[in-house]
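Please find one structure pasted underneath; my questions will follow.
Left out: one protein chain. Kept in place: all the others.
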Amino acid sequence: MKRPPIIPLILPFLFLTSISSAAKPSPLPPLTGFTAADMPGDAGGAALLRWNAVGGAAEGATMEVYASDTARPGWVKIAEFPAAERTEKDMDLPFWAWRPAPGRHALAADTSSAFGRPDEAQEIEFKLRLVKGGASVETAPVKVVIGGNWFNVSRFNNLVLMLTIIIVFFWTVSHAKRKGLFIRRIAGLDAIDEAIGRATEMGRPIYYSTGIGPMSLVPTIASTSILGEVARKVAQYDTSLKVPHFDPIVMTVCKEVVKQSYLEMERPDSYRDDINFFVSQDQFSFAASVDAMIHREKPAACFFIGHFMAESLLLAEVGATTGAIQIAGTEQESQLPFFFTSCDYTLIGEELYAAGAYLSKDPMLMSTLKVQDFGKAFVMLAVVTGSVLLAAGAVFGWEPLMRIVGQLFKAY
Amino acid sequence: MEFLGNTWNAFAAIFTVTPGWMTFGGWVAAGLTICLFSFLYKDNPFFKVAEHLYLGAGMGWLFQVYLFQTWKPKVFLPLMEGQYSVLIPTLLGLSLVTQFFPRISWISRYGFTFIMGYGSGLVIPLTISTDFLKQIGGTIAPFMVSEINSGNIMSLLNGTFVAFGFICVLFYFFFSVEHKGAVKKASNIGIYFLMLYFGAAFGNTVMGRFSLLYGRFDDLYKYSAPDYFYATHVVLGLLVAYFILDKLVLSRRGGGQEAH
Amino acid sequence: MIFIKKHIPLFICFFVGVLTLGSYYVPNAGSENYIEMMNKWENIVAGFAFLLGLMSLFYSHFHKITRRAPGWGYSLFVYAGFLLVVVPAIVSNGQPMKGPDMTSLGWIYRFVFTSLSGTMFAVLAFYIVSTAYRAFRIKSPQAFVLFAAAFMVILGRVPLGQMMWDGALGWTGYQVTDVIEWLMSVPVVAGRRGIMIGIAIGGIVTALKIIFGIERQYMGKD
Partner (left out) sequence: MKNALEKFLKIDRRLIFLALTVLLFAPIVRPLGLPNKNLGKDVVNTYNYIEALPERSFVMLSLDYDPATRPELHPQAVALVKHALRRNLRVGIFTLNAGATGMIEDIAARIPKDIAPDKVYGRDYVIMPFQPNPVAVMTQLGINLYEIYDKDRNGNPTKDMEVMKGVKSVKDMGLGICITGTAMLDYYVAYVADKYKFPMAGGVTAVSQPGYGPYLQTGQLKGLIGGMKGAADYETLINDLEKGTSGIDALSLAHVLVIVLILTSNIIMLVLKYL
């Protein structure tokens, strides 16, 4: 590392504007308005340096930044860049944390790789050096105490949004528990009724699979509520229902759900314990066995609702070839195309959760769905107003407006 | 002691990979691959054996990676060097295992809450910035055109299209209002955007799955070479023979059941 | 006892969660040191989470064998497969290569593990083709749009498809890749982003529930 000659301190004061102190006369203009301060919103180890632009002299010139730890004297070059760059406008900070002045440059000078970043504050000296061809000018050194800060102001928009989500969340939870919340009926539920009706007419069984997810997954939970609804209809029309299972725990839960539905419909005599049965804990063996059953029994309707992975392909195909009405639903985006093309109705992602919440009225499912709706409403509003304001700002040349809107939706 | 050392060396010598082993490897690989593919004809014992081997071998591989690349350098060696602070996360980690013993399974909660609390704390602000703020910012960014020229007209048009589609899709997934009138129209448009997405995903999935199959076929082709003594051909032939025999035996017994 | 069994774990979750959450907004040295320590510790804790998967696999197959459940014989192969990897691994000290030579672990990886795990998912290619023929039904305008997008992508990704496009529609001046690029960067972005927002907020809500101890399923039953 090249070390410039140590220059005696002329003005050992903080934040003092310095004058050019080049030893020999040079064609370069003096560097003015040089200040140093602690970099706000960081973990320490960086200072905010600002200086005045040098105008035309910046062309082809390089700016070098030197730092020295007052505890261990000796200058170290910590940054080097074309002199025209790093204007105050280029600083990547939002308007609520940074007000750029015209004709000024700024740099967040990071000294941590040169001097490390101790936990306590450190006193560092900085100086700038403008180099062009063989000539150079320097500022007088400026001392500053730098350290960590308690709040990263540029992440303020993120914080506000997070607090809003927390408030909305608790509000919806309490509302859902006290009064219940409104959720519209999902069109897919009508399709379910229709499918069960047809199965009754044809006198053939109905297959329902909750997928291969464990009980802890939301799609599995939603699927068991939908199974409850299906079982109620089945009990009412006295159709036969078959629920093959992948996970023994999910099976236990589903047995309870189906039994409850038969009781509610006052058909406990029609309930049989073998409606729910265990097939296999192996993805492909499960799919192959269920395929074989569907192929043999030619059910009138198949429901594949829950968490499905690669077996979606195998299941949906066989149902389609036997001519069953098929209703599917999963949160797995990669499986949705297969379901959509081979099933009569598909619940896409959140629709599945909504259907589960609509049927079960469970306050926790409801509140999650409500916070999601709140977020979507916020996004819609933000996109519409944001794009209108930006376009207006662009057309009428209101630069500050564009800056404000742009920075509001930026992450720092 | 010397005897033990010698025995170990003799044992380890069995595991030296010779050129003969490399040829045999071709047979093993071709055999396992074809056993798994035999599921396409129908479910059969060879498939089941290979599938269970896969489960075990996969766990075995993970186990040895964890053993040599995590537990040894991150737990065992620091403890040997006297860094006892490693004990805290180690005990928390081991507490997870108590889950399998119902009477003391509550101990595992200490480990789980330690992981879940940390993970949840990290993910919240990052999701807000990555999947929320930046997505809004990205959607409105194309509207920031200071001067209109042919280049940014396209980006403005596409940007409008993205924003419009985005909002329509959000309407489709909006459950707090009934889908009537304008909302219904918007959500009906939204579903077409979703279909374009799923269609593109379907097309790409076709390429992805075929690529995987290509990889296996490429290996099978390699093992069908004379250097490997036609491993692929022989294994395939044997399996076909099995299925023919199986069918003959079944039909003599009065017909079996085909999977489909 | 309920205090030790339930309240302290929930408090750990809340305490760690809030501190970690705060570390995103608080940049100072204390917060950075905290998150550094947590990163190191969590990395080690997660190293043991793997044992859960291992034990549950072993446990369920052990169960099958002892109960002589149908197909229990296959379960023996799970253990065989495990030993098939672990014994060579210990002999070769976890090194798949020793200089330019392959060790027995490397051999197992290349010929056993790679072929098994590669083939498990390659099988799906066959089902895609049969689904394409026997179940892909263009029965609604939506399904047609899905098909149109899929058609473009399937065709445009391979050289033969590009040649066919050039032959039939080359006069338009548009390459099939241009169409795919537009599809991927405009409608797909809109569709995917719409799904993404819901998932993102769902994730945030779940994380909040965990921190505040509302969601406790991962802790198991009382």
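Residue numbering begins at 1 within each chain, and the chains themselves are lettered A, B and C in the order written.
FYI, contacts are C-beta pairs under 8 Å (C-beta built on N, C-alpha and C of every residue); 3 or more make two chains touch, one makes a residue touch a chain.
Just so we're clear, the structure is a prediction, and the values are computed from it rather than from any experiment.
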Inset, instruction - Taking the full complex into account, find the residue in C:Val26, C:Met196 or C:Met219 that is in contact with the omitted chain. - result: C:Met196
Inset, instruction - Please give every residue of subunit A in contact with the chain that is not shown. - result: 92, 113, 317, 321, 333-334, 411
Legend entry - Absent chain, residues of subunit B that touch it: 40-41, 58, 61-62, 65-66, 69-70, 73, 118-119, 122-123, 126-127, 129-131, 134-135, 137-138, 141, 162, 197, 200-201, 204-218, 221
Inset, instruction - In the full complex, which bits of subunit C touch the chain not displayed? Write them out. - result: 32, 35-36, 38-40, 42-43, 45-47, 49-50, 96-97, 100, 106, 109-110, 113-114, 117-118, 120-121, 125-126, 128-130, 132-134, 136-138, 147, 151, 154-164, 175-177, 181, 184-185, 188-189, 192-193, 196
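Rule of thumb we're sticking to: only the chains that are shown with their structure count from here on.
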Legend entry - Chain with minimal offset from the mean of all protein Cα atoms: C
Inset, instruction - Could you tell me which chain lies farthest from subunit A when each chain's centre is the average position of its Cα atoms? - result: B
Legend entry - Comparison of A-B and B-C by number of C-beta pairs in contact, larger one: B-C
Legend entry - Mean-CA-position distance for subunit C and subunit A (Å): 18
Legend entry - Interchain centroid distance [CA atoms averaged], subunit A/subunit B, Å: 22
Legend entry - Two or more partner chains touched - positions in subunit B: 39, 48, 51, 124-125, 128, 132, 135, 139, 163, 166, 170, 173, 194-195, 198-199, 202, 205
Legend entry - Residue list for subunit A, restricted to those that touch at least two other chains: 155, 158-159, 162, 165, 284, 333, 337-338, 340-341, 349-350, 372, 375-376, 379
Inset, instruction - Under the touch definition given earlier, write down the residues of subunit B that touch subunit C in their complex. - result: 11-12, 15-17, 21-22, 25-26, 28-30, 32-33, 36-37, 39-40, 45, 48-71, 74-75, 86, 88-90, 92-94, 96-97, 99-100, 105-106, 108-128, 131-132, 135, 139, 158, 161-166, 168-170, 172-173, 190-200, 202-207, 209-210, 212-213, 215-216, 219
Legend entry - subunit A to subunit C touching residues, read off their complex: 41-44, 117-120, 147-152, 155, 158-159, 162, 165-166, 169, 173, 215-216, 218, 281, 284, 310, 313-314, 316-317, 320-321, 333, 337-338, 340-342, 349-350, 353, 364, 367-368, 371-372, 374-376, 379
Inset, instruction - Under the touch definition given earlier, write down the residues of subunit B that touch subunit A in their complex. - result: 39, 43, 48, 51, 124-125, 128-130, 132-137, 139-141, 143-146, 163, 166-167, 170-171, 173-179, 194-195, 198-199, 201-202, 205, 257, 259-260
